[in-house]
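Complex shown without one protein chain; remaining protein chains in place.
Note that the chains take the letters A and B in the order they are written out, and that residue 1 is the start of every chain.
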Amino acid sequence: MDRRDFLKFLGISSGTAMISSCGVDKANEKIIPYLIPPEQDVYPGKPVFYNTTCTECPANCGLSARVNEKVYDEVRGLFPTKAEGVKGHPINNGALCPRGQASLFRLYHPKRIQRPMMRDNDGNFRVATWQEAYAYVTTELQAAKEEKKDNLYFSGRTTGTLAGLIGRFCEEMGIERLPEFEIFSHANLRKANEIVFNQPEVPHYHIKDADFLLTIGADILETFVSPVSNAAQYGEAVKNENFTWYHLEPNLSMTGLKATTRLAVNPHSEIYFLAYLLHALSRSDIRKRRPSWAIMNMVPDPSAEEVSQKTGISAENLEHLVSAFFIAKRPLIITGGVSTAQPGGLEAALLTALIQAAMGMNDTVVDFAHSQNYEKVGSMLDVQELLERLRNKAVGVIFISRSNPVDDISANFNFVEELKNARLRVGMSDFMSASMQECDVVLPLSHSLESWGDAAPRKGIRNVIQPAIEPQYDTRTEGDVLLEIMRTASGQKQGPDYNQYLIEQWHSLYGESETVSLIENGYIEEPVSPLSIAVDTRSVESYLKNTDFSREVAAQPVLIITPSIRTYDGRSKVLPLLNEIPDPLTTVTYGEWVSVSAVAAKKMGLKDRDEIQISVENENLNYPVKVQNVLPENVYMVQRGLIYAIKTDIDSRSGEASWYLDNISATKTGAVIPLPILSGSMHEEGRGILSSHESVVEHSEHYNEKLKEEVDVEEERIYPKHPHKNYRWGMTINQDSCINCAACVAACYVENNIPVVGQKEQLQGREMSWIRIEPFVRDDRDIEFTLMLCQQCDNAPCEPVCPVYATYHNPEGLNVQVYNRCVGTRYCSNNCPYKVRRFNWFDHRLPKPWDKMYNPALSVRGRGIMEKCTFCVQRIRAAEDMAKDEDRLVRDGEVVTACQETCPTKAITFGNLMDDSSRVSQIARSDEAYRVLEELGTEPAIHYLRKKERKSEA
Amino acid sequence: MKRRIMPLVLSAYFVLFIIFVVLLAYFWNRDSKTPVQPINFSHQIHVSKVGLQCTFCHDKVDKSTFAGIPPVQKCMSCHKNVKTESPEIQKLTRYWEEKKPVPWKRVYSFKIQNYVYFSHKRHIKAGLDCSKCHGEVKLMPQMKRVRQLEMGWCVSCHKANMAPTDCVTCHK
Partner (left out) sequence: MRSIDYNEQLEHEVLAALRKPNPWYWVALVICALLFGMGLTLWIYQMLKGMGVAGLNNPVGWGVYITDFVFWVGIAHSGTLISAVLFLFRAKFRNAFNRSAEAMTIFAVMTAGLFPLIHLGRSWFFYWLFPYPNQREIWVNFKSPLIWDVFSLGWVGSLRQWWHYNRLYIFLAAFATPLVISVHSVVSWDFAMSIIPGWHTTIFAPYFVAGAIFSGTAMVLTLVIPMRKIFRLEQYITLNHFEKISQVLLFTSLIVTYSYIVEFALAFYGDHQFEAAHFTYRLLGDYQPFYITMLICNSLIPLTLFFRKLRRSIVYLFILSIFVNIGMWLERFVIIVTSLAKDFDPYSWGLYTPTMVEVGITVGSFAMFFMFFLIFAKVLPVLSITELKEEASE
């Protein structure tokens, strides 16, 4: 059933066109018309948007796919060209993270599996038909049953209708459904919540309602559970003048660098602090509920000095923190990530839960009623059990769906070998991952932008998954595969397909009219029954009885394996865009590295890119170094998304895999490994870029005075001032809100057809990003970030030096770059103090079929041409075109740039600086506004808002 | 004699280079003014004889940047019954039955199509007649390009009509 039929079935006539063909745009080349025109008006210049769901990580944000009509391979068709957030979505409200922005690279990935595959007699893959595959799997299932072997279903986290269908499938086919597999299973957190509240779940945290936030290890702005939702909430919270945020972590994360105060703690010492805090709170009268004495007596009660000594937090800071907690009206404490994924992680999570209970957070900010649907997710214990069963040759057919266990847990388990003991391995995936290589039957799944479906990211929200493009290859949705296998097994010829199944489900759940709104809005909010959460004293007591709280604080160097904002747990590593965009903290792009603290690096004589050998027990790992300021001396960091081959401990109580390797030793090998580090220097040297710099403060005050007094800034100049007509486009960037997540960078790449140049070019220093995140070390204790893009200067140094007028100042205040006029002298780039111009050193067209994603609203630049940020001029022009139709000027907020649109915290505002009432000119006039390198007199159109003072303590 | 060699060598050196570039430019972009179309469609018959409006077929011209080519379905809505005996119409029917779109040849294009963003909509809304650029299409039995779409021509008209001459008007 194609999209049109599906919608007809639902009785939606308003909707949505689908695809046929029409042709190319060059001299005398073919222009092919549609055979049948699409139902909805889609034509060049008018894209349509389909609200669907992002499936790049378990957070399942609402994704709005922009579909453009354009010509590809001499065929006119409709192609998704951009992923945007669904406006008003309860999770992400119009924003997406870099992974979500990059998901189009998955849709059009040339390495997707294009048709079903089976092993031939020699054990090589051959192309098969779906019928063949279904028949084979069905027979094997039967045969395995006769052999009294267990058939198993192993999949990644699944929610919504598909979860129900898998349940039904397993039931009918006599298959055992294994707990779902996620690397970041939050096992300790869920276990602790189970012990304390009888809720084995990850709750939904209402960050925006808190006035005091204490996060311990949880990188809430990067990968923790639902980062875009967290970030959006942070964006709200930070507007509150009284919002205070303490972040404690043994390592260094971008989240920590956003907190009002970041305190580094010694690895494995969090429980001392938490125990201290619990006692301090329960003794005071601000607590809402007193934890039972029995419990409190079993939790150690360290003195402030002891905590200070164990954790490394100074007594003063400890006192500040606790008193800030005391005066808060709505405090929120979250422990997770690096602080729960460690040997003492379960205790840390448990103490946190007790604090939450004592402060009554469960009624307000820690919300189990809207929990994150992790209850079916298993842990490493389940994987161990599975391997045991495989080893005992007790497994018949095993389905491996939407997960890559072979890579993900290769260090801990020899999954490949054990998997061979199963009778048959059926893989379902979109990529030929290492796990799929081990399967006998590989069934290609459609991308979520090619399929119908739904998802329940957390309780109370149902997202629709709907196609924005017809399946490009012979692929199916998982639901269809399961239904077909069931049908083959029962010998039925005809039956409902997954689409009909979905419709039935939706109709029965929501009724017909709600179903329509589900598809049109992309999501539906369901009422959830409130939960009364109370501490299960008995279960906590029985747990505490067997718990030893004394934890050895790491004295030797430790290696911490953190999640990555770019690749999550590694699953997004295949997307080239995410390799191209630098990791915001280190600015490393392609390749693997270990972050070494500046202190340790100095002691060992290490520089960036020097190779070191990390030895733990009998294993040696060699990586190039990225020297990381602010990182504590004996902490080394690698990103899990990049590195698989590290074996870590597994907590036998919860099944959480530790992210730590303790007692490592590191030695310099002497080799130097090419590693693209995009930042030329991490030291700003007081150049007036960072908001904290004196000259910036001075300049911004001066500038604001000028603005306020409305003194004409006219000075002596050779060339006359640019006249502006109706518009002077400008932007403000709120550096308090900006979390440096790089979503804007990814959005800019996709919106503006920016080339992805690859590692070799990046090593040469030829990155192409129009917008970038620059980290700068401040006083060796803190890192400040700034967002750098073309400042669209009024007195642009790039303009007068161009010999052919390829760059000029247009009447709307843009520094326009006319690509086809550019001869490539590169003088403009030389003369740009912000170095935001990018030269096309080669022809960098995306290889097929990735080039399907090109935005047809602007050109793809050829070699020898300079390019740069245009303030999304194609969007400005579209808005002006629309306004002209209605004979008016563009309204404030009508033009939304790509970076602004996807910003989770709404840090970017764009608009007309000539309009005094526009939001952007109001913000630009605020006391905090400053402009980068003001003293050069370039008169930028971008105004930054100075950061509030924050503290970071090593 | 010998005194003249040096300037000669020098000028020959630069002249040759320029000739080389001019030749290159000349052969770079050549296309036919009257491409042979897969079906011998006559605008003359459809406009002058039958009396169809341009927008009957090119219905996106006032909405979209492109005028649009009518879908085969639209052709067939009449030609199911009209003039079915004509061999050209039979060609059309064959395309329709084989579910293949007609591979029309483009007549008008910019030299650097990738870099030019021309909007039909804006020009129609400004009240321009189609013939201003496309010539007397209603008299053309075979579609013919009446002018090369060159920037100077665009700009002169824009200047005469006080239309914007900002580069981003067309180049993005």
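Please note the rule applied: a contact is a pair of C-beta atoms (placed from the backbone, for glycine too) under 8 Å apart; a residue touches a chain by one contact, two chains touch by 3 or more.
Since this is a predicted model, take the numbers as computed values, not measurements.
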Item to complete: Using the touch definition up top, pick the residue from A:429, A:732, A:840 or A:855 that touches the left-out chain.
Response: A:840
Worksheet entry | Touch with the omitted chain, as defined above, among A:292, A:364, A:622 or A:679 | A:679
Discussion item. For a quick check of understanding: of B:15, B:45, B:139 or B:155, which residue touches the chain that isn't displayed?
Written reply: B:155
Worksheet entry | Full-complex contact with the absent chain, from A:213, A:483, A:822 or A:853 | A:822
Worksheet item: For the chain left off this view, which of A:772, A:852 or A:877 is in contact with it?
Response: A:772
Response to the item:
Listed in rising order, the chain A residues that touch the chain left out are 587, 678-687, 689, 719, 761, 764-767, 772, 774, 776, 788, 797, 799-805, 808, 821-827, 829-831, 833-835, 838-843, 863-866, 933, 936
Fill in: Absent-chain interface as seen on chain B, which is shown
2-3, 5-7, 10-11, 13-14, 18, 21, 24-25, 150-153, 155-156
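FYI, only the chains that are shown with their structure count from here on.
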Practice prompt. Take the average of all CA coordinates in chain A, do the same for chain B, and state the distance between these two points in whole angstrom.
Written response: 45
Fill in: Complex contacts: residues of chain A adjacent to chain B
20-37, 41, 43-46, 808, 810-812, 814, 816, 818-821, 857-860, 862, 870, 873-874, 877, 881, 884-885
Worksheet item: Mind pulling up the chain B residues that touch chain A in the complex?
Response: 29-32, 35, 60, 63-66, 68-74, 96, 99-107, 109, 111-117, 119, 121-122, 125, 166-169, 171-172
